[in-house]
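For this depiction, one protein chain was excluded, whereas all remaining protein chains were kept in their positions.
Let's look at chain A:
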Amino acid sequence: MTESWWWVFLVIAVAGWLATDIWRWLGVIVGNRLDEDSEGLQWVRAVATALVMAVTAKLVVFPTGTIADAPLWLRAGAVGIGFVAFLIAGQRVIVCVVVSLVCLVSGLLIV
């Protein structure tokens, strides 16, 4: 009943666009006044990071699409090895990406 072509766009505009830009605009307004070391900001940082990482970890553990057929140990192992390599290599993002993907792809070819 509500499945008109524009309905999904409206959902994206309200639940996506507005829901994210509210915080960006608030960030501009708070701007200079916000104390970078305040406790409130520390808490917000903690909540935001836990939230994003929960989503990210769920993508690895419960993925959708073809990668869901690969065993969990391979997906988690590839990311884990890549992350350890990233920490050893002085936190260079590219190291994590390359090592994880090499482990994942070689694992997919073998398993």
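The rule is short, and it goes like this: a contact is a pair of C-beta atoms (placed from the backbone, for glycine too) under 8 Å apart; a residue touches a chain by one contact, two chains touch by 3 or more; residues count from 1.
In this section, contacts and distances are computed from a predicted model.
Trainee: Of the candidate names "Threonine/serine exporter family protein", "AzlC family ABC transporter permease", "RagB/SusD family nutrient uptake outer membrane protein" or "Transcriptional regulatory protein CseB", which one corresponds to the UniProt protein name of the undepicted chain?
Mentor: Choosing among "Threonine/serine exporter family protein", "AzlC family ABC transporter permease", "RagB/SusD family nutrient uptake outer membrane protein" or "Transcriptional regulatory protein CseB", the correct UniProt name is "AzlC family ABC transporter permease".
Trainee: List the residues of chain A that touch the chain left out of this view.
Mentor: Given the touch definition above, chain A has residues 8-9, 11-28, 30-32, 34, 36-37, 39, 41-67, 69-70, 75, 78-79, 82-83, 86, 91-97, 100-101, 104-105, 108-109 touching the missing chain.
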